[in-house]
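Notes follow once the structure below has been shown.
Note that one protein chain is taken out, while the other chains of the complex remain in position.
Labels A and B are assigned to the chains in the order they are written; within every chain, residues are numbered from 1.
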Amino acid sequence: MTDLASVPLPPRRSALATLLRAFNANKIAWVGLVIIALLIFAAAFAPLLAPYDPLEQDVLDRLKPPTWDHLLGTDYYGRDTLSRLLYGARVSLVISVGATLIAMAAGAAIGMLAGWRGGRIDALIMQAMDMLLAFPSLILGLMLVAMLGPSMPNIIAAIALTSLPAFARIARAPTIALKGRDFIEAGRSLGFSDARILCGHILPNIFPEILVMGALWLANAIRTEASLAFIGLGLKPPTPTWGGMIREGFENILDSAWLAITPGVAVLVVVFAVNLLGDGLRDAIDPKLRNEA
Amino acid sequence: MSAGEPVLSLRDLSVSFRSDGVWRPAVESLSFDVGLSETVAVVGESGSGKSVTALAVMRLLPQANSRAQGVVRLDGRDVLKLREDEMRSLRGAAAAMIFQEPMTCLNPVLTIGFQIAEALRFHRAIGRKAAEAETLRILERVRVPAARERLHEYPHRFSGGMRQRVMIAMALACRPKLLIADEPTTALDVTVQAKILRLLHDLQQEMHASLLLITHDLGVVASMADHVLVMYAGRVVEHADVDTLFHAPRHPYTRALLGCIAGIEDDRRAPLLPIDGAPPDLRHPPPGCRFAPRCRYALPACRAEPPALRPLAPAHDVACFRAEEALADA
Partner (left out) sequence: MTAFLIRRIALAVATLFAVLTFVFVVVRILPGDPAQLILGDQASREAIEALHVRLGLDQPILLQYASFLGNALSGDWGVSMVTGQPVLAEVLNVLPWTIDLTLVSLALGLALGVPLGVWAAVRRNRLVDYVVRVASLAGLSFPAFVSAIILLFLFAIELRWFPVISARKGSLQAWTQSITLPAVSLGLNSAAYITRVTRSAMLEVLSEDYVRTARAKGAPQRIVIWRHALRNALMPIITVAGLYVSTLIGNSVLTEIVFSRPGLGKLIVGALNQRDYTMLEGMMVIYTLAVVVVNLLSDLAYGFVDPRVKLV
């Protein structure tokens, strides 16, 4: 005699619920989310929020520490640090998000291709990816930008190239695992083209991992952009970039430390926030955490 | 400890686990004794609480999310009340345990000789050379060929059966009074199973050790046990000596278990009788007998109140309201 009513069903969870659970378990991820939201807001509304024109110089008011007039002080040319910081946020966001998105798309495509085709192509692609990944990414980035010239597209391309191999690798393994599954076989026997299977069936399965990786590499991209600007390979002055501001501050560090440290803290806080978010996202998709108490 | 006192004595052992903030019982009110040189088998399906019992005796349950209550007397001491360092001196010395998966139970980066010697050196003030000599002796005793060379090898060079022998060697190194074997042969090939069981039996006899054998395999029980506990959903449903259990089981679950096995003399065409349904989720246990939902003899009284484990005859306890009836198979 069966009593199926006594057999309990496992509870079903939507993606949003899983995400919320993970974020609640890892409460500090909310902090990351809030900071990033603030950053996007600040960057988007920089023209409205900035008290001064970021390019406006005032030689009488140079290298001042924070005052009521200039909340974060002024730089070597008398430009308001806060305003430059806000406009610099735009640069950082556009470049790092752009580079990460390109790396995600291109890297995932390459990884899926390698996993799907297998054989020589796979071996060749992965060797190239491994070499790229092993090479110090900052050196690679700075060589590319130095050789091609520090324009926005070039910088984005250079950072994208250094992030690309990670996405290729993370897209490849699940592709190989899924390749042999029945529903893929079924699709092929129905005559679906490779592209259709890859985009329609494999991509949705690997999307969460790629998203998490994207968050983590976004943090890297922001850091790399700032580093390049610090070395002198960022967007040319007078365009405000956080890295460039730190460089100027560094050159004048004996006169005013505020200039070097303030944008530095800004970069740090933003990278930290993105990392927190990425951590939270990763906990959300980690299968162990999903089933665990 | 006098000659008559049991090596292991459990009274009302209860173990619960916490998951998702909710406590779920895994074992409830477990009481039994293991006497000197006795072999006691604990039988049940997955989730019945038998492995949890073994881990509770050794106090190897994860501290964070588990709770054990009751009395566990090992070698005269109440295990649940000991300090950790006191417990540590018992583990491996007074009682030792071997586990189900020999493939993952040995540390891959240490030689097996080292791992066996460790068992000795944790409990005795013994030098390296003496430990090595003793290790060699034990390894030969568990019938590992070419023991002298294999002492210095790493676990990945050993087959499953060999690794289980190494585990047995580690467990018996300090001559424990109680050996707990949690499904020792389940993960092994059938041909190897018999050899390992034989080895366990011989060593147990030789050392006058008691054996607490956890298993779901009734064949193993028949060949090794003195008396048997049948567990279901965290509770003992029947406790009898091995002959009684196999020839005159009284609990419907036990009878159903025995009905699931094909005997060599059975009519090949007679159907195997599986037990319908699945064990209950112990977060929300049924109000009456835990087995009632799957029991073909269940009465309304069975669903109202859980039957207590009561003696039907000397050395035969059953937890069933209908134990006295000679229930016919439908």
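To be clear about the criterion, contacts are C-beta pairs under 8 Å (C-beta built on N, C-alpha and C of every residue); 3 or more make two chains touch, one makes a residue touch a chain.
A quick note: this is a predicted structure, and the numbers were derived from the prediction, not measured.
Undergrad: Which listed residue (A:Met152, A:Ile261 or A:Ile285) would be found touching the missing chain in the intact complex?
TA: A:Ile261
Undergrad: Among A:Ile36, A:Met104 or A:Ile246, single out the residue that touches the unshown chain.
TA: A:Ile246
Undergrad: Touching the absent chain in the whole complex: find that residue among B:Met170, B:Leu200, B:Val220 or B:Ile275.
TA: In the complete complex, the chain left out is touched by residue B:Met170.
Undergrad: With the full complex in mind, choose from A:Leu60, A:Ala134 or A:Leu190 the residue touching the hidden chain.
TA: Only one of A:Leu60, A:Ala134 or A:Leu190 touches the chain omitted from view, namely A:Ala134.
Undergrad: Could you tell me which of B:Val42, B:Val72 or B:Leu106 touches the chain that is not displayed?
TA: B:Leu106
Undergrad: Need a quick check: the contact residues on subunit A for the chain that isn't drawn.
TA: Counting only subunit A, the missing chain is touched by 28, 131, 133-139, 142-143, 146-147, 219, 223, 226-227, 230-232, 246, 249-250, 253-254, 257, 260-261, 264-265, 267-268, 271-272, 275-276, 279.
Undergrad: Spell out the interface residues on subunit B facing the chain that's missing from view.
TA: Missing-chain contacts on subunit B: residues 58, 60, 64, 84-85, 88-93, 96-97, 99, 101, 104-110, 118-119, 122-123, 154, 156, 167, 170.
Keep this in mind: only the chains that are shown with their structure count from here on.
Undergrad: List the centre-to-centre spacing of subunit A and subunit B in whole Å, with centres computed as mean CA coordinates.
TA: Inter-chain centre distance comes to 53 Å.
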